[in-house]
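On to chain A.
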Amino acid sequence: MSKRILTVDDSASMRMLLRVSLTAQGYDIEGAEDGVHGLARMQEVDPDLLITDINMPHMDGFELIEAVRALPRFRGTPILVLSTEFSEEKKTRARSAGATGWITKPFDAEKLGAAIRRVCP
Partner candidate 1 sequence: MSNNELDEIQAIFFEECTEGLATAEAGLSAMASGDASQDVIAGVFRAVHSIKGGAGAFGHDALLAFSHAFENVLDKVRAGDIPANAEIGQRLLAAFDVLADHVNAAIGRCDMPDDHQARTMLDSLLEAAGRDAPIAEADRTAAVAPEADDFGFVPVVATSLDFDTPDGADPDAAALADREADDRPWIITFSPSRAAMANGAEPLLLIRELERMGASVVAADADTLPPLRELDPEQSYIGWTLTISGAVDQSEIEECFDFVAPDSRVEYRRNVPETPDRSDAVEADPAGSTGLHLVSDADPAARTGGTSTADIKAAETASQTIRIDVTRLDMLLNLVGELVIRNSILTDRLPPEEHEKVELPQLGRLTREIQDNVMSLRAQPIRQAFSRVPRIVRELCATTEKQVNLEVQGETTEVDKSVIEKIGEPLTHMIRNAIDHGLESPDERAAAGKNPIGTVRLSAEQKGARIVIRVSDDGRGIDRERVRQKAIEKGIIGADASLSDDEIDNLICAPGFSTAETISNISGRGVGMDVVRTNVEALGGRIDIFSTPGQGTSFTMVLPLTLAILDGMIVQLAGQRYVVPLSHVIESISPQPGQVKALSPRSEVIDLRGNYVPVCRVSDLFGLHANDRRSPEESLVIIVESEIAGCIGLMVDSIDDRRELVVKSLDQHLYPISGLSGATILGDGSIALILDIDALVSSAQAAGGSKFTLKGVAA
Partner candidate 2 sequence: MTQEAPAAQDLKFVTFSLSGQMFGIAMTALVEIREWEEPTPLPGVPSYVRGVTNLRGNVVPVVGLAERLGWPPSVTHARSCILVVNLDGKQAGFLVDEMNDIVSISTADVQPPPALDGADTSMIYGLVRVFDRNSDTGTKTDDRGVMVSLIDVAALSLTRDLDAAA
């Protein structure tokens, strides 16, 4: 069975880009448009991987990750953070929130795939 990935991004085009790139690589993609929806979708979808944007209304990516990690069933679910830049400060922040890794936007499909394989068997 193919792996399920939940992508959380407030931009529909970014979600589409992820969906198209990742579907082509054999993943099942679900989407949500902000942290609040992302958290709800997490529990419905029970994905193998969560990819989330940081800057989102209502509940940002860091808050989402912390909330997801606080749920025992998602303690071990890999989480990648998407952002346009990653200073060391930001990487640290992501990690302390509970992120497994990060992807810099814009991404190319190959790098994206490699990053996913690095955290998701």
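Everything that follows uses one rule, which is that a contact is a pair of C-beta atoms (placed from the backbone, for glycine too) under 8 Å apart; a residue touches a chain by one contact, two chains touch by 3 or more; residues count from 1.
Selection rule, in plain terms: all candidates are chains of the complex that A comes from, given by their letters.
On a predicted model such as this, the values are computed, not experimentally measured, just so you know.
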- Touching chain A in this complex, from the list 1 or 2, is candidate 1
- Message: Give the list of chain A residues in touch with candidate 1 in this complex.
- Response: 10-14, 16-17, 20-21, 24, 31-33, 36-37, 39-41, 43-44, 55-57, 59, 63, 66-72, 75-79, 84, 87-89, 91-92, 95-96, 98-102, 105-107, 109, 114-115, 117-121
